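There's a structure below that I have some questions on.
With one protein chain removed, the remaining protein chains of the complex are shown where they sit.
And now, chain A:
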Amino acid sequence: MTNAMHEPVTFPVTREHPLDPPQDFARWREDAPLRPMLFADGHVGWLATGYAVSRAVLADPRFSNDVQVTHPPIPQRIRQQTLAKFPGFFLREDPPEHTRFRRLLTGQFTVRRMRLLEPRIEKITNDRLDAMEREGAPVDLVQSFALPIPSLVICELLGVPYSDHDRFQRDSSALLNLDNSIERAREAMESLLDYVRGLVARKRDEPGDDLISGLIATGRLTDVEITGASVLMLVAGHETTANMLALGTYTLLRNPAQLAALRADPSLAESAVEELLRYLTIVHLGPVRTATEDVEIEGQTIRAGQSVTVSLSAANRDPGRFGDPDSLDITRQATGHLSFGHGIHQCLGQQLARIEMRIGYPALLARFPGLRLATPGEEVAMRSNMAIYGVHRLPVAW
């Protein structure tokens, strides 16, 4: 009934092991999968660590994702919250605004359309592998492989000249680096918006066969809104898959038996991708939702106005949902993990991300049968200070 037995906890960010979520989660999940949490601004809300309760919160229309009403779970998030308010940033809006944008975009990201992109993605992947071979070992896998592939793909899809990608790669990592000052982050955001604004204006005059031109053609969004939505997709398309490709490779290299299994049977790629998504859960700091009315969940009452931080990493390691959750098993059925979120905001680009990984991992392993880390695994610096988890650099040899 009351939560007197549970003192509010703060959201843990320190990991004891680079590939496992902070250990506190496991203890808390067992004891109370939904428990009081102290937010960075002093708000007392909730922390969800169990799979079922996390899914329930994310799917429940009584919870808002409006950036104006959610509290920041950790101090560094205060910065991001203030930046996430611009037209077209539909991820942080509720229906009907969210629906209006999502509807215009979903047709562009269907499973079928993404499959049509496969040959293009294969070509891009092979070009990167050729370049790595030419360069010779050791190379930084992040710069030579993990980052360029999704970057090239999302640039192509949106109709952004790849020659400009350095600029928003810089901006987008400045934006997602939680250590950056709010001024630096705001600058990066302005720079991104500026760039895309110009691009949208150009495409209005000279439409191409790309997503931005397509959005203009619908006549249902203003240029300002198209700019915002495009920045959202550009940033999302850059950082997420790139980190999955690099961190996933690191993980496989540190789990030789799993690596050997995937190498021996590339048809395991699909389940391997799902399992890596579950096991790594690179969106490791959120999401947050706020109750718009009193909601009864897990025998607790979440009051209207209270925020809930959902730990996707904790939910994906819930032993009640995935047996032996802390071990990596690329043959398990991991679909149903919450790494892309759940509910109406579930990742729009997820089918694209899946294909990039399903092509990327096996191609990398096939091209370099002797692939190995070029520095000791413990020395690889993890992105603990970033909104999206991963490795900063991954030196590899073969």
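Just so it is clear, a contact is a pair of C-beta atoms (placed from the backbone, for glycine too) under 8 Å apart; a residue touches a chain by one contact, two chains touch by 3 or more; residues count from 1.
What we mean here is this: contacts and distances are computed from a predicted model.
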{"item": "Complex member absent from the view - protein name from UniProt, among \"MoxR-like ATPase\", \"Two component response regulator\", \"Sugar ABC transporter permease\" or \"Ferredoxin\"", "value": "\"Ferredoxin\""}
{"item": "Chain not shown: contacting residue from A:27, A:103 or A:170", "value": "A:103"}
{"item": "Residue touching the undisplayed chain, where the options are A:87, A:305 or A:343", "value": "A:343"}
{"item": "Chain A, residues in touch with the chain not shown (by the definition above)", "value": "58-59, 102-103, 105-112, 335-336, 340-344, 346-348, 350-351, 354"}
